[in-house]
Each structure stands twice: as structure tokens, then as C-alpha cells.
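Note that this complex is displayed minus one protein chain, with the remaining chains in position.
Chain lettering (A, B and C) follows the sequence in which the chains are written, and residue indices restart at 1 in each chain.
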Amino acid sequence: MALLLEQLLNGLQLGVMLFLLAAGLTLVFGIMGVINLAQGSLYMVGAFAGAALAARTGSATLSLLGGIAAAAAVGMAMELAVLRRLYRRGHLDQVLATFGMILFLNQAMTMLAGRQPLFVAVPPALEGAVEIIPGVPYPVYRLAIIAVGILVAAGLWLLIQRTRLGMLVRAGATNREMVRALGVDIRLLYTLVFGLGALLAGLAGVMAGPVFSVQVGMGEQILITTFVVVVIGGIGSVRGAFAGAMLVGLVDTLLRAFLPDLLRGAIGGPDADALAGGLASMGIYLLMAIVLLVRPRGLFPAHA
Amino acid sequence: MLHRRGLLAAGALGGAALVASPLARPALAQAAPVRIGMITSLSGPGAYLGQDIRDGFLLAIEQGGGKLGGTPVALLVEDDGLKPGQGKQIAERFVGNEKIRLLTGIVFSNVLGAVLPDVLDAGAVYASPNASPSNFAGRDCHRNYWSIAWQNDSLHESAGQAAQNLGHKRMFLLAANYQAGRDAIAGFRRMYKGEVLGEIYTRLDQTDYAAELARIRAARPDAVYQFHPGGLGIAFLRQYAQAGLAELVPQVVAAPSMDSTTLAAVGEAALGMTVGSHWNSDFDVPASRAFVAAFRAKYDRLPTYYAQQGFDTALAIGGAFRNGGADLADTEAFRKGMLKADFASTRGRFRFGPNQHPVQDWFMLKVERGADGKPALVTKAKILSDHGDAYAAQCRL
Amino acid sequence: MAEPLLAVRGLVKRFGGLLATDHLDLAVLPGELHALIGPNGAGKSTAIAQITGTLRPDAGSIRLAGEEIVPLHAAARVHRGMARTFQITQLLGDDTARDNVALAVQARLGHSFRFWRDARRDPALAAPAEALLDQVGLPESRRALPVADLSHGERKQIELAAALAAAPRLLLLDEPMAGLGAAESLRMTETLRGLKGRIGMLLVEHDMEAVFALADRISVLVYGRCIATGTADEIRRDPAVIAAYLSDEEGV
Partner (left out) sequence: MREHPARERAALLLLLAAAALLPFLATALGSPATVPLASRIVIYGIAAASLNLILGHGGLVSFGHAAFYGLGGYTVGILYAHLAPGDPFLGLIPGSNQLAVTLPAALLVGGLGAAAIGALSLRTSGVQFIMITLAFAQMLYFLFASLSAYGGDDGLSVRRPNLLGPLNLRDPATMYWVALGALALWLAFQRRLVRSRFGRVLEGIRQNEARVVASGIRPYPYKLAAFVIAGMGAALAGALMVNAMRFVSPDMLHWTKSGELMVMVILGGIGTLLGPVLGALALVVLETGLTALTENWQVVLGPILVVVVLFSQGGLAALFRRRPASDAPGAAGGRLPRLLSWRRRHG
């Protein structure tokens, strides 16, 4: 029972991480209609900037701020230089241009930071573990990730539901011409929204630093899972991204946690371990296929 | 009429580009040094491995004043991007167009598998500074194929032996779900005779190991063996320590899971780990001490064992050159020279087995706090002597 | 009264809380030109979408010559004899008028799993396509141009030709006059008049002059419900219609 609870918590934590990346991706798609493969690269930029600042200053706060600022800055520069010209083009052009940007950003980061993975310490305040489930110490840092993720989700909800920017964002998602008619500088709005998406990716990157490996290519590793999240949730919907992230996080974690033992019970031997590994790898893709078969536009389609 | 002209122009352009591109490389053959082609991974995940191999190799050439074993050499380096197809393409150019007869540098087994058949069929020599999969050590061994590092399995056998020597009775095994991961667990189990509580294969694109860590905690093993190369391993080790497992369950791993670069990235989280390896930067061997000092002076970082393997590969080639193998048109003469293993290996004792793979000693290292307070890999004991590999018997040369 | 060609009964479509189609009943007789009018937002487009099969109704039945067609795919309905035109023309913009009409001809001739023969050189497609373009009056000189380069009125003509290529029993015309000049409008009116009696038509149109000139019967739609059906004269006198239209600023 304690193990199940712990694994549920693990799934939640993975889900929160995925949500931060997926939220930016889905926002940018919902509002500008742009599919941005380079979202993973922004995550990488955030992680590297955060790691470099942490190493230089030793301050977790500076590292956090610097990481998200760097990601937002790179994101906005990307929007101004390239993506802005792609809003009216098809998805194909967007896929290709952002594919090119991945190549560029990865190699540029290699040239800047080298090929060695970077070390990032857990901020001292968040070290150690607490027993929130009796008998199971759980790392404070992971709890912090969950907390930040839920705060961000709540903040995004408030931003979108309660502010003028959010109103424009919602209006922009359903009717671009209308927003233009309101006399809003839509180019500025787009840049800002893109910056927001990049910022969230950067935040995920900084937070991933002490847990995952900070190295070139870390973005693509997680990008495809993020896509799965966005597709399951319904492209363009932040609510969907949250639901999709939680679902993927939980399904993935629980499969990895319990499938091997189940299979061992059923067929036994090392074959069971290998088969379980394979099945767990494909689990989230199967989940996506099933969701799309039942609801081709995802769980919470943005434009009904 | 117009479109026919257009088409022919396209054809001509294509043809010209095809023929011209491989020739565009400036000719390097003026001083007639022996040219060595290095195909290695300098981009993509694990790029630092290729970088270290290259840097170690270059250091040996520099120390020889542009020569290896007294013969002037020129090193051509190209990035395979960890793509077998690209590696093969480079090999074709090196062997076909540049007429290079000696190649080296490949980090990963999958690239080696794609490149090696072509190189050997063309009658060229390949000296491996890293990847040495089992088929080329056994059934498919070849007179022109050399491994200067180790056979892949030996790494994990040394970890298994270390776990055995440490007296662990109940262990939990994990590896990334790919061929090398499966080989790793097989190699480990060849030497480890205790009980295996569980085997987990993790996803290659996995970043979060919380689910696996919870299972380990629930199983309460004496120790954990895991094989996660590069970034996967860094994430695993950090999360292992953050989950509080580092104090509870010690780890016994093979060198690829814990080299000095990984250690720098993981930091304190690695304290207490046991590592099986053929070399460590603290070796009390004169050649090793000199190498580590020179490498640190030149590149301002501690050499990993990849750098050491690159360095040793260059030295071994120098040894072959010195012993009458400098003319690579005669690969048999090169082979005779190489077999003598006439070089001061950084790992001390070194010779080639019948399958032209190393026979060497293996050691147990431990991650401890060094003099400067930072975690460091410290050599503890020799665990295997004159250890070859399990496949040599299948090799008929 | 003969069996209706198209019989819509109790059709319901909800969008969230909004009842866009409210138990709609409608009948089009064979050969009849039946106009569907109503103020903006009355649910005409929603009704057309359900009849053609691009939108699935929540309840109700739609019968074409007695056959229930609600479960059928939009394309299958075309094969049952129901063709349509669009309010905003939907054509293959890169292709010529001939190609556009030929595609519809090819659809009528059966499946298109034919991989070998050059479709553009197939007289079985080209000849009927030319004949249909003659019928709608598109000049020869305009037939080899990409339709994206043609005028709005010409595109409306091509779309009508493509619809006729399906050899329909029932034709659904969604605002065929919208955006046409006076001369073009007149020609379209004449073309439609020529079809009357042979093909049943359901005409959605805002051009009341054309509606009252052409329609055998008219149905008036308000808030998703049919409030009146009758001849032009009957509709003109219907108090409910007058009330509905007077409350709406558009007027008749």
C-alpha cells in the first residue's frame, strides 16, 4: 500500500514536469497555430543557464531566475527571427524550420558549454527527505517540483481566466481576426505568449537540473513524451495538457513499477523482465493510440 | 526545349557535386606521413566520450613530436554523430578515396558494426580504442582488427567479481533496455554467483527513475548493480541519492557507469560506490602518472578512461610501427609488430590474447572523498589478473 | 401528394446549451425547387450541414427517397443522389475547371482505385465534364485556367457543374447567388430554372427576389424551427413570417 502511494506520488511528479513543457507547447499551438519542435531546446537552454549560474554564484534563486530568463530570451529571439514568418505557413514548414533550429541550438550549446554533462547541486534548503508516507522517505526536492508545478498550473489558470492578457489569449485561440480588430498589437502578443511558453520550458529545465542529466540532447529526449501529452490532452488546451501530463505520468510510472512483478507472476523468468521493459516503453504510445481512437481530437479539444 | 535543358543542367550539377565533394578535401599527403583515420562521436549524446578518445590520441602524437613509434603520422578526425550510416560513409571515403589503411576512434558498438566489415574487406586495419562487441572477439575475429580497450563483457565481469569479493548475497540489477544493457547484465552474472532479486530494463529515453527506485527500496537488496551510460547514469545516480538509497544500499557498477566525467556531474551522490575498471587516474604506474599530468596540463581536466584508451591506442600503434609495421601496405608486418604490444601501457601489464583483444588486470575502485574534499575514484584492490575474455576460444586466427 | 424526395423529421442539434436545430420538419418533393429562408442565425447552415452529412444530428431522421441517410457518410449521400454547392465555394484551387468537374464525374463512375491510366487524357471523364461546363455556361476560354484565378461567379458556375456531375436527384444549394453581380445572378437564376422539374432542389438564399421568382415552395426557419411552409404567396401573407421578419432588421 505504501509502495502504491509512493508510486502514485512519483507519477504525479513526472506528470508535473511534463506539464510545464507541454503547457508552453500547447499554448503556442493554440494561439499561433505553430508547432514548435524546438521547445525541448528551450528546456535545455534553461537547464544549462541555470546550471552555469548555480556553479558561478552558488545561489539557487539566481540560478532559477537566470535559467528562465535565458530560456524566455532565446525563445523570444527565435520567435522574432524565424517563427514570426511561419504563422501563415503550413505545419510542414514549421516542423522543418524548428527541426533546423534544434540542430543549431544543440551544436551551439555544445560549442558554448562543452560535451561533458554538467553538475547541479540540489539547493541546500531542499535537500534530504521527509516521511509523508510512514516508512517511505520522499525527497523534499521532488515534493518541491510537485508544488511548483501545481502553483504554475494554478497561475496559468488565473492568467488565462482572469486577466486581460488571458482574455486576449483565449480570444486569439478562437478568432485571430477579432483580436486584431480590438486594436491589439498581435505581433507583440504572439512574442509575449511565445516568451511565456519558453519561460515555462526554462523553468522545467532549471528544475530538472539537479534530478536529470544536464547535457546537450536532453531536450529531444523529453520532447516526444511531451508531444504525447499534448496530443492526449487535446492540442491547444492548457487544461488538456494538465490532464494529459498527469495521465502520462501516472500510466508510465505505474507500468514501470508494477508490470514486471505482474508478468513475473504470469510467465516468470528473465523473459518476463525483458517483456515488461519493452511493454513499459511502449505504454504511453499505446495510451495515446487508444485515446485518439476514442477521441481523435484528444481529451479536451480546444476548438470544439 | 527549355525543360530539357533544365533537366540536363540538374543532372550535370548533381554529377559534378557528387564527384567533386569527396575531392574537395585538400590533399594532406605532401610530407607523406602515415595517415590515420579517426571516426568518432563528437555530437549527440555521449559526445564527450569521442572527444576524450580524440584528445588522448592527439596527446600521444604530440608527445611523440608528431610521430608514433618514430613514424610521422597525420590524424584525420570526423564526427559520426553516433549514426552508423554516417560512420560508414566516412569510412568509405577514408578507405576508398583517401587510401587510408589504418582507422580508429569509434566509440559505440552500433557504429563499429556498420563500419568494420567494409574496412576489413578493403584490407585496412582497425584498432579499437573503445567498443569491442562479442562477435568480433569470437566468431568474427579478424587479423586486421585489434581492441586496445577491453572486450565489452570484461567491464561487467569485473563488476560481478567485485560484488562477489565484497560478499553481497542478494542483489538488484538494472540496465537500459538495449543490447549493451543486456550484455552488461549477462557479463555481470557470469562472475556474480549470489541471488538476483530482480532485473529491470529501463527505457532508453527515460529520465525519471522514481518508479524503479521505489521497487529497489521495497526489495531491500544488499547491493545494486546498474548499467546506464552517460546522461542516463547521471540522472539515475542523482535520483538514487536523493531518494536516500545511497546510504542504505551500496552500488557496484562497471566503469562506463562511473567515469570521472560522470563523477564530476554527480558529485557527492556517488560517494561509496564500487567500480570495476581496468584503469584509474590514480594508478601508481609511471606511464599513467605522466599521462595524467600531461593530459591535465594540456586540457585542464582529469582524463577519463576513454582518454586513457585513446592514448594507449596511439601508443600501441606506435609500438607496431617501431617493430617493423610502419608500412601499412603490409598488414602482416603491422600485425607482427602489434602483437609484441611493445609500449608502456598506462595500465601497467598489457598483452594481446589470441583474438587480438587485451589480456589485462582488473581493479576495484571506490568513490571516496579526496584530499580536496571532493569525491574521487580511488583504486582499492586488484580483483582479476591476466583476464582475457570469454569469446577468445571461438576465435580462429 | 407524391412521396417526398427529401423528408426531414424531428431533427435536433444542440451546441452546448443552444438549440441550433429545434425539431425541424422539412419535405422536398421530386422536381420541386424548395427554398429555405430565415434571418441570420436561424440555423439554415446547420440544417444543410446535417442533411449533407458534415454534421451529425442529435436526434431525428433524414430520408432521401424513403431511405434513412443519417448513418451515411457525406460521400455516400452523394452516391444516393444528393449533391450540393457551398456558400463559400470549395474547389481545387490549383486545378482547372475541367479537372474540378472531371473529379466529380470520376466519382460518379465508381471507385477511383485506378492507378495506371492518365485521368486527364481519359475521354470518359473529359467529355462529360465539358458537357456540364457547357450546361452552366462557363466559356471555353476559361476552362484551362486554375480556378483560383477565376472570378467568384465563375467558381460558383464550376461548383454547380461539379454538383450536377453527380447526376443528383436532389441538389442542395447554399446561397448560390451570394456575391454575384447582377448579370451573373441572372444567369444562375436561369440555369436553376432550367433544372426545375428534373431535379429536386433545396435552395438557401438571401436574395429574396430570386427566391420568390424561382421557388415552388418556401420554408421559413426561425431559431432552428420551421415556422411556415407554403407557396410564395402563402408565405408573403403568413403572419408568423411577417412577425419574425419584422422583428429582424433585415426584412423581406
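The working rule: a residue touches a chain if its C-beta (ideal position, glycine included) is under 8 Å from a C-beta of that chain, and two chains touch if they have at least 3 such contacts.
Note that this is a predicted model, so its numbers are computed, not measured.
K.L.:
Check the whole complex and report which displayed chains the hidden chain contacts.
P.N.:
Those shown chains that the absent chain touches are A, B, C.
K.L.:
Of the residues C:23, C:108 or C:225, which one touches the chain left out of the display?
P.N.:
The one listed residue touching the chain not shown is C:108.
K.L.:
Can you tell me which of A:39, A:106 or A:253 touches the chain that was removed from the display?
P.N.:
Among A:39, A:106 or A:253, only A:106 touches the chain that is not shown.
K.L.:
Could you tell me which of C:40, C:90 or C:231 touches the chain that is not displayed?
P.N.:
Per the contact definition at the top, the residue touching the missing chain is C:90.
K.L.:
Of the residues C:21, C:50 or C:100, which one touches the chain left out of the display?
P.N.:
Reading the full complex, the residue touching the unseen chain is C:100.
K.L.:
Using the touch rule from the top, list residues of subunit A that touch the missing partner.
P.N.:
29, 35, 82, 85-86, 90-93, 95-97, 99-108, 110-111, 224, 227-228, 230-231, 235, 274, 277-278, 281-282, 285-286, 288-289, 292-293, 296-298
K.L.:
Applying the definition given at the start, please give the residues of subunit B touching the unseen chain.
P.N.:
Touching the chain left out of view, subunit B contributes residues 2-4, 6-12, 14-15, 17-19, 21-25, 42-43, 77-79, 81, 83-86, 88-90, 92-93, 95-97, 109-110, 113-114, 117-118, 133, 135, 140, 177-180, 182, 201, 203-205.
K.L.:
Hey, which subunit C residues sit against the chain that's not shown?
P.N.:
Counting over the whole complex, subunit C touches the hidden chain at residues 52, 54, 73-76, 78-79, 83-84, 86, 90-96, 99-100, 102-104, 106-108, 112-120, 122, 125, 144-146, 148-149, 162-163, 165-166.
Simple rule for what comes next: only the chains that are shown with their structure count from here on.
K.L.:
What chains touch subunit A and also subunit B?
P.N.:
The common neighbours do not exist; no chain touches both.
K.L.:
Could you tell me which chain lies farthest from subunit C when each chain's centre is the average position of its Cα atoms?
P.N.:
Centroid comparison gives B as the farthest chain from subunit C.
K.L.:
Averaging only over C-alpha atoms, locate the centres of subunit A and subunit B and give their separation in whole Å.
P.N.:
Distance between chain centres: 34 Å.
K.L.:
Nearest whole angstrom, what separates the Cα centre of subunit A from the Cα centre of subunit C?
P.N.:
47
K.L.:
Measuring centre to centre with CA averages, how many angstrom lie between subunit B and subunit C?
P.N.:
Each chain's C-alpha centroid was found; their separation is 71 Å.
K.L.:
Enumerate the residues of subunit A that touch no fewer than two other chains.
P.N.:
Within subunit A, no residue contacts more than one other chain.
K.L.:
Quick one: which residues in subunit B touch 2 or more of the other chains?
P.N.:
Correct list: empty.
K.L.:
Could you pull out which subunit B residues touch subunit A in their complex?
P.N.:
So the residues of subunit B in touch with subunit A come to 42-45, 47-48, 51, 177, 182, 198-205, 207-208, 210-212, 214-215, 217-218, 230-235, 238-239, 242-244, 261-262, 264-267, 301.
K.L.:
Help me check something: in the complex, which residues belonging to subunit A touch subunit B?
P.N.:
3, 6-7, 10-11, 13-14, 17, 106-107, 110, 114-119, 121-122, 128-129, 136-139, 141-142, 208, 210-218, 221-222, 224-225, 253-254, 256-257, 260, 270, 273-274, 276-278, 280-281
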